[in-house]
Structure formats: C-alpha cells, structure tokens
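Only a single protein chain was left out; the remaining protein chains are all shown in position.
What follows is chain A.
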Amino acid sequence: MNSRRVVLGLALSSLRYRAAASLASFVAILIGCGLLIACAGLFETAIVLKAQPQRLAAAPIVVGGSSGFKLPDEESQVVPYAERAGLPEDQVAKIAAVQGVGQAVPDVSFAATLLHDGAPVASGSSVLSGHGWDSAALGGYKLSEGAAPGTPGQVVLDAATAGAAGVHAGANVELAVNGQRQSFLVSGIAQPSQDVQAPGFFFSAADAQRYNPHPGSVGLVGVFPADGVDAGELAGKLTDQVPGLTVLTGDDRGSAEFLGVDAGQLPLILLAAVFGGMVLVVMALVVSATISLTVRQRQQELALLRATGATPKQVHRMVLAETMAVGVLAALCGAVLGSLLGGRIFATSVSLGIVPHELAFTQDIIAFAAGIVATLAITYAAAWFAALSAARTSPIQALAESAIPGAKVNPLRRMGALVFAAATVLLAATTLFMPADTASAIGGPAVLTGAIAVALLGPEIMAWVADRFGPFIRRVAGRDATLAVINSRARAVAFAAVLTPVTLASAVALGNVYSETTAQKAQVAAYSDQLQADAVVTSDAGGISPEEFAQIRGTQGVGTASPLVTSSGWIEQPYDGNGSDPLRLLGVAGQDQGGTVLATEVTEGSLEQLRGNSVALPEDVADDLELKLGDRITMRLGDGAQVPVTVVALLDSPSSYASMVLPAELLTAHTTSGLASQVLVRAAEGTDADALVSALSDRIGNWPGTTVGDSDALTESFQASADVEALINYLLAVLAIAYAAIAAVNTLAVAVLARRREFGAQRLAGADRRQVRRMLFVEGGIVSVTGLVLGIVISLFTVLPMAISTGEIIPSGPVWVFLAVVLAIFLIVWPVTALSARLAMRRSPIEAVKLPGQ
C-alpha cells in the first residue's frame, strides 16, 4: 500500500467518524453545484438559443433579412437588431430561382387583433398576427371550414381563436388591423399542422399587400425544397448564391418567427454569468470557512498525526482528500438539484418577462458537466488554500493543552486581502468614469471582491471590533456581554467564519438591488426629461395609424402633436463604438405648429430641419465623433437598414442614457410594426392639460385598445420594461441571500456545537443555561452587526459610483429592501444560535467537559 492510499483511507475513515461536521461543507457544495448547473443551463439556453418554430414549422427552410449588426471594430461579434429585418421583394424571385427550391413563399406580418365588443382580445407582441393567405402554407394550415379568402374584406381565422370567440365561417368579425377597426367576413377556419400559440389571421393577397407595413419588402420567406433535395444542402446553396440573407433550418427557424428570442440572448447570458460568478465566490468562501473552522477544532488530532509521522504535505493532502470526498458526493447530488433548479429559475424568468416564453430551456450533459467541473475545481482550490493552515500544525501541539489560536492572519492571506480590497476600489473607480449604461456590468464584481477581502481578513476584523467596541457593547448589552466580548476576541477565527457569509449576503443583496434601482431611476428620468407632453395617447392594439394621428392632431385644444417611436441603433460611419449597447433612437416630429415635444435644449441648429433623412444628436455624441452641424453620417437603424442622414441639430441631452432623435416618419418605417404606439400631445395656448385629456378621450373613445393619459403615461411603459430588469436583480438578490443564509446557518451551527465543552465548564462554574444563551445572543449580535456594516460599506463601492456616473450622486431605491436585508440577517443568526445552543447544552455539564475538542 502506498502512502497516498493511506492518506486517502485516513481521510475517508475520519469522515465517517465525523459525518456531522462534514455536513456543513456538503450542504454548501450541494446547493452551490445545483445553482451552478442551473446557471450553466441558462447559459447554454442563451448560447443555443433554441426556439421551436410554430407558425413556420411546415417550411423546412426559413429565410430572413440580415440577423444582426456585424460590428465594424470586432471581427466576429454580431449584435441582433431591435426590429425585424425584412428583405426586398425582388429577393423572393432570386431565392425561387436557386436550383433545388421547390417553392418560395413570402410572408408578411402586420398588426391584427380580433375585437370583442370593441376591445382587443390580445396585446403585446402577439398582435403581429395578420398575414397573407399564402403564409398559411408555412404552418401547414388546412381549412377545416369554408374557403380561402378570395377577395378583399375576407379573412380566415385559426381554429383556436375562432373556437374561443365562437365564430364560424360565414360570420362577420371586427378586427383592428394596423390599429384601425374594420369589419371582415370570415371565409373559413384553418387548423395548423401543429400547435401554434399566437393567433393567425389570413387575408386575401390584395389585403395583405395593402396592410404590409413595409411596402416593397417582405418579412421573411419560407422555402420548400424540391422533391429529393436535402434542406441542409439547399440552405448552404441559398447562403452562397443570395448574399445578405439569414438562412435558417431546424429549430433555428424559431428565431425568425419569434422576434424577442435573439434580443433575449444577452440578458440571459448576463444573468447566467453574473449569478454563476456569485455562486462560485460564495461556494469558495463557504468551503474555506468551513474547513478552517473544522481544522481549528481538530488541531490536536492533526498535531498528533504530525507527531505520529505524517509530513505537512500528508496532512494537507488528508484534509484536501476529506473535502474532495465530500465535494464529489455533494456535486453528484447537486446534479439532481441542478436539473430541478434550472427549470424553475428559467420558468420564473419567463413568467417575469425577462426571457421570451418561446425560448426552449436547454440543459444537457454539457451544462451538467460544466457545473460539476466548476464546483469541484472551486472546492479544490478553496480546500487547497484552507488546508494550508492544517499543514502548518506543529507536532508539539499534540502534547500541550489545545490553545486557542491567535487572530493574526498569515502574510499571504493579508496580501490577498489587500489585493482584493485594491481591486474593489479600482472597480469602483472605473465605474465612476464609465457611461452609465455599461457601468453596472463593471460595478457588480466589486461586491464580490470586497467580500473576499473581508473573508481573508475576517479574524483580524473580529478581534479589532472586540477591542475597539468592547466597552461600548458591554455598556449596551449589560454584564453578560463581558464574556461575549472576550469570546469574540479569543475565538476570532470561528467568528470570522460566520462573519463571511453574513457580509457577503448583505453586500450582494444591497449592492445589486440599489445599483439597479439607482440606474433605473436615472434611466427613467433621462428618458422622460427628454420629452414633454400634456397628454399621451397610447395604443395596445398594434399602433396608431396615420389617419388616427391626423384626427388626434385635429382635436380641439391640441397645440403640438407628435408620434413617438422608440428603437435602437448605431452611427455606423463614423462608428460610435457602442457595440452591444446601441444608443436609443427616438422618432418624433421635429416641429409641429411651432412647438415640439422634445424637451432637451437645442444648442446648435434647429429642430425645424428635422425632416427627411436627418438626425439631431446629443452634443456629447457629436463631440466624441467630431461631428458638426451639416455633416452627413450613415446610421444603422433598428431593422438593419443603412440610412445616410444629415446632422441638423445638436441637443443638450443628459450625459447618461442620451437618445439620438430622428424624424418620426423615418424611424417608423424601420420598425417591425411600422406604426407609432404613442402620440405625444401638447395643449394649445389657453387650453389646460385636463381639458385636453378629456377632449382627446372623447375623440378616441371607441378606438380599439387606445387610451389617453396625462404626462405620467409617458414613463409608464418605459418604467414597465425597466421593472423587468430590476426583477432580475431582485431574483438574484433573493437567491444569493438564501444561499449565503444556508452557509451562515452551517458555519454558525458548527461553531456553536463545537463549544459544548466550554459551555459545560461555564455551567460548572455557576452559569445557568439562560446566561450561556444570552452570551451567545450577544456574540451573534456582534457578528451580525459587523457583517451588516461591512456589507453596507462594500455595497457602497458599487452603488455610489453608479449614482455618481448617472449624475444622481445620492443612490435611490425602496427602503424596504434595506430593512428586509437587516431583518433577514438577524432572523438567520439568532434562531440558529438559539437552536444550536439548545443542542449544545443538552448533555449535563459534567458529561460535556469530558468531550474532546476545544
């Protein structure tokens, strides 16, 4: 038998013997591994980006326009467009001409919803449900009743929608098409070849052409290969022969059908990466805290092993082997947990609207392998470092009464703490000079580096707190606190193990939530500050048609009216370098009857000129790119179109979250729906806002899905999408707190239970259970308050720079989050202390003092 096997055997037998103490590591690794596998699943889902096609399922190949903006300065990165990139009609003929194509079916989509008593049945993205009857072939729709729509004014409904509304062939229905209410004759009902969630309304070819929001181009083309032609090969041929297309087969077709899917990739990758990183750090800290705690407790046993003839290396290897044995077991169990958690987190993200619901959750062997490997790697690294203190055990310690170790950390550890503290400051300082939009990605890790620094320096911090605040604590908590203060000084190492998860939980929760709410407030403010309106008309049923806009404009009391279109895009020539964070584009009427809905001050040029191919740029953007009034630049709009525009005005926009302003007509033509969803209205001279709102309400009274609000309505829809982003952070914070809480429970229970002998001695000396318990409560209070204060300080390193970079200076956000975090910490520490104290004092004191240990 070689000595390595002996060490492993020793590790295993000592594990069996001390199963309870290993439980702490086991639970932490188990849950950490589960969370990591869940993250890996989310990551894989984002990378694979699989969305099963539904409406296009019958077409083996789906061809769309360009899929995304290929960044000029990065070789391979392609950023998906915010809008659907269609393709010109003449491309359809080219596609059909490629050898092997049996049939090429062009498809257009436009806003169409069924009205029930004048109100739309559907809203949101599913309103783009109007298509030509030709498109029915893409989903394998077959008529179950009636006939195809032959003439304008006829429509075929999908069976599910018809069934829900109780409509049959030959009936008349009201539809809002492109925002306008119209009456149609139901010529037939069609059943798709497989389940399609979105409703489908199929119009005659003439109607489809009329309603197409982008005349001259189609949304996508479905290709059926000729008999005997392989879809994959044909797809390759199409890519080669007709340039500038996105040719999709298999599950990839879903990304053409569901617009949000591509855009959901980045948030999902970020969510998975940020959360995965956090779990890794928590796991590393918990594992090393647990190891250092147990190493202290078995100091004598380890020293004995050394005296018996084990080299420092062998002791190190034994502790490492013990931890890894627990780690492997926990990681395997974590795989089961991971498969459950991944689905749960994904489902929650979908229901919160963070990711589109069409996206299929992918978590296969790769995700599991990645999660387990990462778990074992981080466990190994953490155990390796933590076990160093075990290896340093001196053999003479076996002979002496076990002494309580000092609080001084070794120089290597102190150096590490300094490095991580410096990284925290550096990250915070970097965030300070970053544009607010990208600041959060840089600022997040500062919480983690800060927590690591605290973890490394933990024992010295606890000792310092006891020295510095000892008299104060005694004054506040009474005489029983004396022993608690002495303990937190003497047992600084054990207390530091509890301090770490408490600090981490509060820092992560406070840092993430408040930097998000601060950024959000700045973002909403920046958006609403750029616009002004007395009344806002909003449509949920596809948009507001030009005819409707004319009516709004003609309403009594309307001074200035402007459609409002939002999208995002880049300045391509000269390139603005915004990459995956394109600037927001606002489409408004530059000037209407002498007024404007734009609230930002024009520093140069005039909004009067904002017509045709023109743009008004924020001054900062113009300065950065050295652009001046009258320059011609090329913009890349939301649908991928390259549009040459002239700079006609410079705006004094807010420094963060600035928008480029384009004429509404120009931008609208480059959005998916081709319609503005909001109209901003300013009152004419002598009309007050309330009167304007009520006049508009009368006018639009029976327009489907359209509402009138005061100026607050401006931010409502924007706020809603910002709330979704905030939800991600709440979700992360809750999970991080929960995980750190479990870690705190673990280390706390281990630390208290290990002191049975001490409590026994204390009770023999005359203390009753209540006094011991009170002492433990004061100790718990010291750790909680210290951890909270450190957590708050660390979180400030991300929240403050964020506040400063957005120009807000003071962070903003709901106070209840802070109170909830404080409450959560105490609700974790005190009940666990009480419970473990009870367990620790179950034996009679005279039995307890005979127990081995400290």
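As a convention for this text, a residue touches a chain if its C-beta (ideal position, glycine included) is under 8 Å from a C-beta of that chain, and two chains touch if they have at least 3 such contacts; residues count from 1.
The rule is simple: contacts and distances are computed from a predicted model.
The UniProt record for the undisplayed chain lists the protein name "ABC transporter ATP-binding protein", from the options "NADH-quinone oxidoreductase subunit M", "ABC transporter ATP-binding protein", "3-oxoacyl-ACP reductase" or "Monovalent cation/H+ antiporter subunit A". Residue-wise, the contact with the chain that is not shown comes from A:R306, picked out of A:K50, A:R84, A:R253 or A:R306. Contact with the omitted chain, checked across A:S292, A:Q314 or A:N729, is made by A:Q314. Residues of chain A that touch the chain left out of view are 1-3, 6-7, 10, 13-14, 16-18, 300-301, 304-314, 394-396, 398-399, 852.
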